[in-house]
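The block underneath contains the structure these notes are about, expressed in C-alpha cells.
Here the complex is missing one protein chain, while the rest keep their positions.
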Amino acid sequence: QKITVRSALTRALNEELARDEKVILLGEEVANYDGAYKVSQGLLEKYTEKRIIDTPITEMGFAGIAVGAAMHGLRPICEFMTFNFSMQAIDQVINSAAKTYYMSAGSVKVPIVFRGPNGAAAGVAAQHSQCFAAWYAHCPGLKVISPYSAEDCKGLLKSAIRDDDPVIFLENELMYNVTFDTPDECLKEDYLIPIGKGKIEREGNHITLVAHSKAVSLCLDAAEELKEIGIEAEVINLRTIRPMDSEMIIKSVKKTNHLVTVEQGWPQFGVGAEICAKISESEAFDYLDAPVVRVTGADVPMPYAKSLEEAALPRVMNVVNSVKKTLNIEQSSAAGRN
Amino acid sequence: QKITVRSALTRALNEELARDEKVILLGEEVANYDGAYKVSQGLLEKYTEKRIIDTPITEMGFAGIAVGAAMHGLRPICEFMTFNFSMQAIDQVINSAAKTYYMSAGSVKVPIVFRGPNGAAAGVAAQHSQCFAAWYAHCPGLKVISPYSAEDCKGLLKSAIRDDDPVIFLENELMYNVTFDTPDECLKEDYLIPIGKGKIEREGNHITLVAHSKAVSLCLDAAEELKEIGIEAEVINLRTIRPMDSEMIIKSVKKTNHLVTVEQGWPQFGVGAEICAKISESEAFDYLDAPVVRVTGADVPMPYAKSLEEAALPRVMNVVNSVKKTLNIEQSSAAGRN
Amino acid sequence: VTEAKFTIQYPYKLHLIEEKDGPKLDAVLTREEGLKYYTEMQTIRLMERAASALYQEKAIRGFCHLYTGQEGVCVGMSASLKKDDAVITAYRAHGWTYMKGSSVHAILSELVGRKTGVAKGKGGSMHMYGDQFYGGNGIVGAQVPLGAGIALSQKFNNLPNLTVALYGDGAANQGQVFEAYNIAKLWNLPCLFVCENNGYGMGTSIARSSASTSYYTRGDYIPGIWVDGMDVLAVRSATEWAGEYIRSGKGPLVMEAGTYRYSGHSMSDPGTSYRTRSEIQEVRNTRDAISGFKERLISSELATAQELKEIDSQIRKEIEEANHKAKSDPELPVEETFTNVYSSPTPGLEIRGCDNFTTRLALP
Partner (left out) sequence: VTEAKFTIQYPYKLHLIEEKDGPKLDAVLTREEGLKYYTEMQTIRLMERAASALYQEKAIRGFCHLYTGQEGVCVGMSASLKKDDAVITAYRAHGWTYMKGSSVHAILSELVGRKTGVAKGKGGSMHMYGDQFYGGNGIVGAQVPLGAGIALSQKFNNLPNLTVALYGDGAANQGQVFEAYNIAKLWNLPCLFVCENNGYGMGTSIARSSASTSYYTRGDYIPGIWVDGMDVLAVRSATEWAGEYIRSGKGPLVMEAGTYRYSGHSMSDPGTSYRTRSEIQEVRNTRDAISGFKERLISSELATAQELKEIDSQIRKEIEEANHKAKSDPELPVEETFTNVYSSPTPGLEIRGCDNFTTRLALP
C-alpha cells in the first residue's frame, strides 16, 4: 500500500489515541488547524478538545505542562511546530523530563513523547533549519528516534507513545509528502517497531552507509549510483539515535570493512562523530580497511538562497565521493566541487 | 606567582573592564553579592552599577537583553550562575547570538561572552551537573572555550572579551579555588591566549591524552602514575573546544601512535566522539597503533550520593586502565571495577 | 488646502495613565505629510502584492509573511520616530524593513535570495536588517528581550533614542516578554514595547491564545496605551506621545496597535479556515488603513483622487522595476556559503563543507 509519511504519522496517532484514553496530543495549532503540517488532521473531531489541545505559542510553558501531566499519569504527545522551537523549552525536556525518573530513584515516571519536524526544510534559513539529533541523543534519560520511512513513522511513533520514558521523535518536514510502498503488515494496529533497533534498507558487501531520517534516501540514491560502477553499498537506517543499534553497524562493518556516515545536521559533535567513536571502541575497528568518514551538513548556519542552501546540505555527490575516497577509487572530476 | 583560577578570572574581568568601557558584566548576583562564586569580587565598587549589573532570575530575558545590547555595540559579559541555567536561555544563545552575524550577511555583529561554571560540581545532583561543551561546540557561529588552569583563564577570558563573535566560556566550580603557579608574564595586562589553540601540558612519547577543563588534571595525575610503569603520556589541554586545535592532536598522535580522550561530560555525542572522528578523518589515523578510546562521565544523570557520584565521574583509574588497554599492557586487578 | 485637522475615530485606551496625560485626540496633517504617508502605505501594500506573486511563481522559497493590512502601524510610528531610534520586529518584517530605509528592490531581492538583497540573500523573508533595524527575527518572542537590550545600550550611551520592540498578539504570551517587561521597568529602559494585535497568531484567535486580550495592560506595572492601528494619524500621535514620555526618562511603555492581517499567516496558509471571508471583507470595507486615509485626504481636499491615482501608478511602476531587477540579479557565489560564520575567524580556520574533502577558509 502506498502511503505518505504524514499519513503514517496520523494513523499512528489515531490508533494510539484510540487505544489508550490517557494519551493526549497538545501543541500549537494541533487541533482546530489540524496541525501546522496537517499531521493531526481529523483528530480533534474524533477525540474532542479534551484530548487534542491547542496551546498558546509558549513552548516552555506548554512543554512543562505536558511533562507535569505525564508525571501525574497522562501520556502526552507534545508537538513542537518544529524542533527549532524546542530550544525555548529544552530545560523542561532535559531537566524535568529526562532526569526526574533518575532523581526520584524510580518513583516518578515521565511517559511523554516530544515530536515535530526536525532539521532543514526548504528555504527557511538559519533559525528554522537546525538538527537536534545529536543534542538530545547526548542526554541519558531520553530515547531519541529519527525515522525515515512511512513504516518507520508508524511503527516507531506507536512504540514511542507506549514507552514509559520520555521520547524525542524527530520528523522531517520534507518527508511528510513522500510516499512509501508499505507492507500491509506494517499498517496493522499491533505493528510496532522496537526502539533501539536499526534497519538494513539495502544490503551490500563493499561499504556500509549509516544514516538517519532524510539522509537515508541520500544513501539509497548514492548506492544506486555506486552500483553502476560495481560498488555494492549496504545502507543502514538508524531509526533510533539513542540508544543506537551499534551491533547492527558493527556487524555490517565486519562484512564490508568500510564505513561512511551520512546526516543532514552540522558536522562537529554530530551523529557521525558518535558512530566513529563507537566503531573505534568496538571490535569492528580491526575490520576497517579504511578510516570512517562523515558526510554531513556544512558547518554553517543555514543560508536562505537556493544555491547556498544546496551547498550547505549533503548531496549524493558528497556520499559518492566519500565512498570512492574510502574505497580508494579514483575520484570523478566532480570531486571537491561544492 | 601562585594564583587561584578564581583570581585569574577576576583579574581578566577587571583588566578588560578597565581597558574598554563598552564592556559590561551582567547576571544574577554578579554585583552586590560579588558573584555567587565570588568571581566578580570588587568589580561593582570599581565600575559602578552602570557596568556591573545584577539581574532578576530570568535567564531567557537577561541573556536576550545582553545579546541585544551586543548588537547595538556594547560588549556584554553575560554570566550564568551555572551553565545548567543557560538551557532556559539557549534559544537566545543559539538563534539570536550565534546565527545573527550570518543571517545578516555580516551586518550585525554580536560581541558577547557567556560565562559561568559548567559541568559537575560536588554533590549537586542531576540538574546542576551537566557539561555543555559538546552542545555548544556543535553550533557554528559560536566559539567555545573550556579552560583548565589559572593561566588559561586569564589569557583566554581576555581574548574572549576582545573577540567580536559570541564566545561560550565554560568555567568549572571545582577549579575556582585551585592554585596554579603562574609565570609573571601570564599575569601581564597584554597577555592573551589565542582562541583555537591547545596546550601541551606534559610531553610524552607513548600515548596522547586529550582533555579539557578539570579532566586535564586527571590526565596529569594519570600520567604520573603511568610514569611509574615506564609509560610517558603526552597531555594535551584543549583550551578551546570550537574551533578545536586538531593540528596539535594530530601532531601528537603521529608521535605517540596512541590516543585516549578524557572528559567529565556524558560519553555519547560528546567531545571525545568528535576527537575520534577528527582523527579518523585525518592523516593521523594511519599512525594509530590502536583505536582511540574515550574516558568520560558515566551515561547517567548525576546521582547525589557520594559513592554513586564517584562512579559517575571519571577517575585516574579509568584513564590508567584505558591507557593500558590501548597500549596492550596487562590490566591491574582493578580493571573493570567501578 | 495645505493642512487639515482630524479627530481620531476610536479613542485611545490608557493603562496607568490619566486621560489628561495621554495623547491628544486631534491631529494636524499637512499635505506633504499626507502624501508621504499615503505613498509609504501604498508602497508597502503593493510591494507585498509583488511578494505574493513572486511566491506564487516559486521565486520566493520557504516562509513568507505579508504585512498587508498592518501598514498603518509602521508608517504611523515611523512618522514620529527619530532616524536613530532602533526598531526590532519578528518575521513579518517587510514593512518595517522598508520604513527603516531599505529600498523595495533590496527587499524583493532578499525575498528571491539575490546578492543585492538586504542580507545578500542569506536571510530571506524573515531576516532583514538595516540602519538601527535589528531584524527580522524568526523565533516568536525572542526579539522582545533583544529590543530591551538595544535600549539598555542606548541608555548606557546616553543617546536621545529609544527602541521599538514589536511582537504579535500570539507572541504577547511568551514568558520572555514578561521577563523583558520586568527588567525594562526595573532598569528604566527607553523601550517602547509594541504589540501589533492583528487578531490571530497563525490560526489561533486572540481569545483562544490569551487569557487577557487587553495587551496594552499586560505590562502590569508598565503604563500602556491602545491605539487604532488602522488610523495612521492616531498611531503617529500615540507614538509621538510615547516618544516624549520615554525620552523624558520615565521608562518603558507598552503600546497595543489594533490591526488586522488580510492574508494568511504566511503564504502557505489560505487564512480562511479559522475566520470567515466576511470578517476579512468587513475589515477591508470599514477599517482599512489606506482607504480610510485616502478618503480623509480627498474629503479634506489635501489631495485629489487623481493625484493619488498618479501616485499609485508611480509606485506600481517603481515596484515593477524593482521586481524585475531583483529577479535578474544573481545569487551570491556559492563560496559565500562559508563566509560570515564568524566576524573574526581564528587565523587559518577552515570551515567544513558537506564532506571531509570540501573545506573552505573561513572569511568574515
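Think of it as A, B and C in the order they're written, each chain with its own count starting at 1.
By our rule, a contact is a pair of C-beta atoms (placed from the backbone, for glycine too) under 8 Å apart; a residue touches a chain by one contact, two chains touch by 3 or more.
Please read all numbers here as calculations on a predicted model, not as lab measurements.
**Student:** Given the contact definition stated above, which residue among A:33, A:62 or A:180 touches the chain not shown here?
**Tutor:** A:62
**Student:** Where the complex has a chain not shown, which of A:47, A:85 or A:101 is the residue touching it?
**Tutor:** The single option touching the absent chain is A:101.
**Student:** In the full complex, which of B:36, B:178 or B:329 touches the chain missing from this view?
**Tutor:** From the options B:36, B:178 or B:329, the contact with the absent chain belongs to B:36.
**Student:** With the full complex in mind, choose from A:7, A:40, A:92 or A:264 the residue touching the hidden chain.
**Tutor:** A:92
**Student:** List the residues of chain A that touch the chain left out of this view.
**Tutor:** 24, 50, 53, 55-56, 58, 60-74, 91-92, 95-96, 100-109, 140-141, 143, 163-165, 194-196, 243, 281
**Student:** In terms of residues, what is the contact footprint of the unshown chain on chain B?
**Tutor:** 28-29, 32-33, 36, 54, 56-58, 60-61, 84-85, 88, 121-128, 267-268, 293-301, 303-308, 310-315, 318-319, 321-322, 325, 335-336, 338
**Student:** Please give every residue of chain C in contact with the chain that is not shown.
**Tutor:** For chain C, the residues touching the absent chain are 173-179, 181-182, 185-186, 208-212, 217-218, 220-222.
Keep in mind that, in the parts below, only the chains that are shown with their structure count from here on.
**Student:** Measuring from the mean C-alpha position of chain B to the mean C-alpha position of chain C, what distance in angstrom results?
**Tutor:** 41
**Student:** Starting from the mean Cα coordinates of chain A and chain B, work out the distance between those two points in Å.
**Tutor:** One centre to the other, that is 30 Å.
**Student:** Multi-chain contacts only, two chains or more: what residues does chain C have there?
**Tutor:** Only 119, 121-123, 127, 137-139, 175, 341, 351, 356 qualify.
**Student:** For chain A, what residues touch not just one other chain but two or more?
**Tutor:** 60, 84, 87-88, 125-127, 268, 293-294, 299-301, 303 - these are the residues of chain A that touch more than one other chain.
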